[in-house]
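Only one protein chain is missing; all other protein chains are in place.
Read from first to last, the chains carry the letters A and B; within each, the first residue is number 1.
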Amino acid sequence: MKKIGKLLTVILSLVMTASVTACVGVRREEVGGNTEINKAMSQLYVSNFEGGFGRVWLDNAAKRFEEMYADESFEDGKKGVQVIIDSSIQGKTGTTLLSGLSNDTNDVYFTEDVFYYDLIAQNGAADITDIVATKDLSEWGEDGITIESKMDSTVMDFYKTSDGKYYSLPHYEAYYGIIYDADLFRKRGLYFLKGGTPGEYSDFVQQNNADHINGIFSGTYRYTTPIIDPDIKEVTQERSTGPDGIYGTYDDGLPATYEEFFVLCDKMKDMGIIPFTWSGRFTDYSTSSLYQLWADYEGRDQFLLNFNFGGTDGVARYATDLIDHFDSAYPNDSSKATLMSPVEITDDNVYMLQRQLGKYYATEFARKIATTDGYATDLSYSQSESHITSEGTYLLSRLEPTKTPIAFTFNGVWWENEADENGYFTQYAKYGETRMSRQFGMLPMPKVNNSLIGTKRTIASDLNRSQAFINKRLENNPVRLNLAKKFLQFLHTDDELQNFTVASSTNKPFNYSISQQKMVSMSPFGCDIAEMRNNDKIDMVYTLSAHPTFIKNFDKLYRTRIDWANNTYSRNIIYEFHNNGSLTVNDFFNALISSKDEHWLTK
Amino acid sequence: MNKSRKNKTGGRVGTFFSKIFSSVKLALYDLKVKIYNLFPHNKRKTYKHRRVKEVIFCYAVLLLPIIQFAIMYVGVNINTFLLAFRSYTINTDGTATLTWVGLLNFKTFVTEILGQPQMGRRFLNSLLVYGVNLFVGTVLAILFSYYVYKKFKGTEFFRVMLLLPSICSPVVLILIYSYIADRFLPAVFGVKGLLAGSPWRTFIWIIVYNVFMGFGTGVLMYSNAMSRIPESLVESAKLDGITPMKEFFKITLPLAYPTIETFLIVGLANLFIDQANLFTFYNQEAPIMLQTVGYYLFTQVFTERSTMSSFPYASAAGLTLTIITVPIVMIARFFLDKLDKGAEF
Partner (left out) sequence: MKKIKARISAIQLVLGFVLIAYSAVLLFLFVWAVINSFKSGLGFDISPVGFPNISEPDLVDFGNYVKAFKAVRMSATLGGKQYWIYFPEMLWNSVLYAIGCSFFATITPCLVAYVTSKYKLRINKVIYTIVIVVMVTPVVGSLPSQIQMVKAIGLFDSHVGLWLTAMTFLGTYYLVFYAIFKGLSWEYAEAAFIDGASHLTVMFRVMLPLVKNTFMVVMLLNFIARWNDYQTSWVFLPNRPTAAVGVQYFIHAAENKYRVIPIHLAASMMLLTPVLILFIIFRNKLVGNLTIGGIKG
């Protein structure tokens, strides 16, 4: 009896499932939407990690590629190419992607979190030295210009293996920072008033002050040539210089120093504005944004010591601002710490760079945010706030009357594109503001003190270990390999590099600039980022090097391992300070220097 | 040939007919033996023959599982085991070399356990999770099982409720739980989000989640074990005037003990493997103050941020933890076995 009962159970459940399946139909669709694989055309399979940089850039580029080559034959009996895109998030990055490469049917890959030398060691990528270094882009009108020639020298040193080969290209210039809502600044009068001297602040600009000639977000070049918009009415209030110390530039009115920044935050609190929100679930966002304060203080040469270990060219390089010890009476004041005399850096003493002064100024900054009530939303400390939902929280805050406006957020440069592709701008369209109309900017980091106002703005990018490569499998298929290589070359033409920026509001780590025509179709934030290209006011530092010790120890040396990683506390300094009110900057200093010593790296 | 065994019938039933029946059977048996002994037999051979058949049967059943074990466990893990003694270095020309480093990885891990407060915290958290699961979770599971076994009021409904979290995907449950904890409750009651406060507070609410949603398996197994207690035993105890409390401690618990003991051992064995669902809560970004050892090792290897270089270390760490856990489990089993009154029914 029981046996029959059991059998019935099984049969019934199978029948139920089968009927559900049949009812709806076993809907299998061929990938590529409803379009069939066109047998008369060649196919190119592309795998894309659809994170912050999304897929819109790729969809558009693929269409243009298909159009350009619609009449070209890549295989006998076929004409044109059909690009089939496999774009998603899970399984598209890191070791998961790497371990599945030999079975993966895609040809070209765009991904992140893949260590370049792991990729080579695992025989995952095809040799693309010819299209990177040898062949030029004359097919697209760029005679004599190779992809290699567009690469930054640091990046090139890293990507060119010791036997002169390339297996992958860096995909996107990823970095974190503080994003600010310029609409809110303007509407609520959060810009500093001109006070007469750099580093001054006397008061704040009035609310709803019309845009002055400096700092106009109109999709035009704002860094070098202020453009006067005739529709803007006369104003009576000018803004302070901002961190670059010059009147009439893009950063006017923004806080120039740490002190100004926190005066601003206090003012915001008084006005019923919350200064910050960020992702509570992914604590990396806040930490990696604070990292930029460190980089900005150190500047290129000093900051790169962390990666090039003094270099391999025989020139001695010295670290000039290493802290010897804190003044115990001032455990939270790095300016009172005693510095060491300059130390020559080699790969024997890289661990000494934990003492760089800039890092501790950044730590002070973090501590102030973490320990001051009301500087951040509660969701910033909540596990339920993911990087995506924090974008929604930020974007909705100014629009929805029942919410409190939020001025800043810690996020990556891709945040706006990510928010858009996740539908936030569409969802919030009912308030009448769109991605094209809302004005956001990447905040130039405030300087530690007045004397540093005017030093060059430095941004450090580790490219998020992003890669663009071709599956090694294709080396057995010359036709497909050729097609894949052509696609990669196409994407690195000047035009397509610009198109990437237009679509994603972010830059690729190559040398190119965005034409004014293209700027017009970009969002204000996109323009802000685009204008960082070829800009002598901004130093984009790529944290890579070709030093053999660096490559051997790469997993110990990327951003999340060298910023505040230590053996005592979590590297997420905001959380540490927030949860432990008695923690001092000095404590962190001690933790950091004790966790790395001469045995830290493998030689 | 089982004639050598004693002929047993249901001993309790001792009626007249049964006695006659057994005498007849014995007489017939004697006759059979006498006839049998008339012919020469190698007695040892028949025993051996039977034994051989028995052994063949046993190994036939065990064959496939053992082969599966050899391939899917031993074969697979030899590689991983060896990896613990190696180190993975990447060279500038893109090749990677596996070099033998002996006990280096082990040393690194042990140094971390002894030296790093972070690692110490992870061990503490693992112990806490286990402790709460044991003293709160298991105890409650046993009590709930008793309720279900006794078919008290509302058993049907509660049975479904208790098992409900187990049939739901943890991804789903944690999604709902964290939204209610951090958005609904603050909006309605104005409290700080349950998972947004200090690390200790957050950790408590994560443990609460684990206990709350973890009853299903235990209740199912324990109530099943309890249901196998003969009703007649319980009835006769009731006739003797036993109170429910006494019945629970003297009958139910002891007879269900073997099953309970098994799960206690398993829980202990999982001490350093249990992630407490942290991966589902935080993915790879769990704050260190909340991490358990199991979570830490898992993120070293299985996540997209790990590199191949961390595999050897993770293998060594895993092996070290085994060496620590095995004696603990053996000792626990020894003591738990002593508590077993060996009831058979």
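Assorted remarks:
The working rule: contacts are C-beta pairs under 8 Å (C-beta built on N, C-alpha and C of every residue); 3 or more make two chains touch, one makes a residue touch a chain.
Note that the structure is a prediction, hence the values are computed from the model and not measured.
Of the options B:F106, B:F203 or B:F272, the residue whose C-beta touches the omitted chain is B:F272.
In the complete complex, the residue from B:L128, B:L220 or B:L253 that touches the missing chain is B:L220. From the options A:S73, A:S335 or A:Q427, the residue with contact to the unseen chain in the full assembly is A:Q427. Mapped onto subunit A, the footprint of the missing chain covers residues 1-2, 5-6, 9-10, 13-14, 16-18, 20-21, 23-32, 37, 45, 50, 54-55, 84, 86-91, 99-100, 103, 105, 388-389, 392-393, 396, 400, 402-403, 418, 421-424, 427-428, 430. Contact between subunit B and the absent chain runs through residues 2, 5, 7-8, 53-55, 57-58, 61-62, 64-65, 68-69, 71-73, 75-77, 79-80, 83, 140, 143-144, 146-147, 149-154, 156-173, 175-177, 179-180, 183-184, 187-188, 212, 216-217, 220-221, 223-224, 227-228, 230-232, 238, 243-245, 248, 258-259, 261-263, 265-266, 269, 272-273, 283, 294, 297-298, 300-302, 311, 314-315, 317-319, 321-322, 325-326, 329-330, 333, 343-345.
By definition in this document, only the chains that are shown with their structure count from here on.
On the subunit A side of its complex with subunit B, the touching residues are 93-97, 113, 115, 117-118, 120-122, 161-163, 165, 167, 280-284, 378-379, 381-385, 546, 548, 551-552, 554-555, 567-570, 572, 575, 579, 602. The residues of subunit B lying in touch with subunit A in their complex are 87, 89-96, 112, 115-118, 178-179, 181-183, 186, 192-193, 195-199, 202, 281-283, 285, 287-289, 303-310.
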